[in-house]
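Heads up, the thing below is written out as structure tokens.
The excerpt is restricted to a subset of chains, each kept in its original location.
All chains are identified by letter, namely A and B, in their written order; residue positions are counted from 1 within each chain.
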Amino acid sequence: MKKKSRFLQTPVEPFAVEGGLTADQVLLRMERISFQGRNLATAHRIWQKMLEDDVTIFLGMAGALSAGGLRLIVAHLITNRYVDCLVSTGANLYHDLHETRGQRHYLGSPHADDAALADERIDRVYDTFASEEEFIGNDNWIADFAATLESRPHTTREFLHLLGGHLWNTTGRDGILTAAYRANVPIFCPAIADSSIGMGLSQARQKKPGAGFIDVIGDIVESANLIIRRPRTASVVLGGGTPKNFINQASVQAEYYSDQVGGHRFAIQIVTDVPHFGGASGSSLEEAQSWGKLASDAARVSVQADVTIALPILASALATTVPPILARRKAPVFTLASRAMTIDGRSVPNDHFEEVNEPAV
Amino acid sequence: MKKKSRFLQTPVEPFAVEGGLTADQVLLRMERISFQGRNLATAHRIWQKMLEDDVTIFLGMAGALSAGGLRLIVAHLITNRYVDCLVSTGANLYHDLHETRGQRHYLGSPHADDAALADERIDRVYDTFASEEEFIGNDNWIADFAATLESRPHTTREFLHLLGGHLWNTTGRDGILTAAYRANVPIFCPAIADSSIGMGLSQARQKKPGAGFIDVIGDIVESANLIIRRPRTASVVLGGGTPKNFINQASVQAEYYSDQVGGHRFAIQIVTDVPHFGGASGSSLEEAQSWGKLASDAARVSVQADVTIALPILASALATTVPPILARRKAPVFTLASRAMTIDGRSVPNDHFEEVNEPAV
């Protein structure tokens, strides 16, 4: 009898419909279908492996995920340490703060009359609405808080930890910033100047001369030193954007000073951008290997899907499958309340890189 | 106190993560988030409403769904009468037949070496492989069967019913064609000439002069008469393509001959194409209203997602939520084994349209 080709080893297994399946059972049955369904199921599998391994897990988030109803999923991932470090756009932190302060976003329509919305001072994010007046209140609240800080540069990591603390003390409500504050999980926001958090900081200068100094270059140093201190890492990217590159850049920068760093060991990205226009958001995980952002043998998967579909399912599945793994996981321990942070008791400076390599003579 | 804007009525409700949620519970929690997640949850809700109402439900399928592991979902939808009439590309029926005949598709990689695959005669569909030799066997099998048919034109609807019957008698296995045969659900395939089913039919002419005559224009007449006979309809479209337009065209054509037809009452589409390039696959359901393809008050939702992600979740949720509705649903009853089909005991001709309207004097 004729031998099967080496290419024809594992058959596609058609998805069998059944009532009452839990999210993880659905994903399990999607592991042997094709295209993005298979990829989403693979993401579930790889995230489990990350948590079993001893890696620092970075989570990047871009896109209007907080306004769009996913902020408590991210808070859940932080609180339960599915992830160890968040890199976010400013907008996601701002819309999180908006709701943690007791305000809401609203169901709207992409076909709304934008002139009418403008008249009523309603801001639209595709199919979601919010009150501009409440946003102005947030900006002011951030400005007031920023004006109370010491007149010295703060990395976004330090500032956001303090902001999270203030938010928790004021509101006692769950959210991304408050969860990260309470769980001592660092948040970096490299593009803070391109967000309403940044606008709030800029308005602090109107209240107090010299207020609102943010040391984003210190964030670069700090994030690289984090990896130098603990070289095995993983990357979970939601939506691309600046967080995706910042997480990769930290690894590349760290490797420059330490041979023990060799790119992320695991990588998941859930994006809607595509590779063929050359932009970083859509770039493939294979391309990332050419740069050394990813280890050559990294377990990896790229899922082409809207995060508002993929993440609720993935998080629901993980919440069922990973609690035993989380229970025995040794996550890195941070202190975040000072100008310089620590990881597992060791300092993580932001004023110089911790060189591990012997200097070339 | 200030009144809320009329635009700010229903707040976004952040998705709350919990272990053990079933697919339908996940979708329920996605109804008040944003973007495509909300849309997928809305699709679940609208499908339920369709089944509660008294409508003929058309299902369109395009894209490599059968090769990609979704054929048993479609079979399930047919067998349990979540849908009443299938419009498909030829490829989906062909890859269904391939597996029903006991052959498989295989997990592959989009990064495979296509020259090496060609050398081993392996055909690739993105990340999925299959044996060209087995495909040639299928073509031949179809040609042999087609050569046994009466030497007269067959609509695709009649041909595919006979093909499904032959497949069921030969294999006794589940699949789309066999499920439709057993459930007496009609299948139309307007672009049959652009598929391997068509290639098989063309090869029948090599075996028997005059074989392989397909009356695709008869399919147009028949599908419109179906709607004239039973004017309330719904449309579920997976992936766009020719099935999407064929289902809409049937409604428009029917309305030409009957004032009782007024466009689909419900519409769900799950597509990855976008409206702004002008193609039919990505066209919006709003645009469909300008053509009268959709009733002006139709419940409708467009989900921008890969069907291999959206359908397993949606079908799993429906399998939990709709059995009681299905139990009391009165689906239309077809007879399909002849040149002319019937619906609910009334003839559905393919040689002329059943005019209901009074001729204008």
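FYI, a contact is a pair of C-beta atoms (placed from the backbone, for glycine too) under 8 Å apart; a residue touches a chain by one contact, two chains touch by 3 or more.
Remember, predicted model here, so these are calculated numbers, not experimental data.
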item	value
Assembly copy number, counted for this structure file with 2 shown	4
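By our rule, only the chains that are shown with their structure count from here on.
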item	value
Between chain A and chain B, centroid-to-centroid distance (C-alpha), Å	38
Touch list for chain B against partner chain A, complex	5-23, 26, 29-30, 32-38, 40, 64, 67-73, 76, 99, 104-108, 111-112, 117, 120, 122, 125-131, 286, 304-306, 308-310, 312-313, 315-316, 319-320, 323
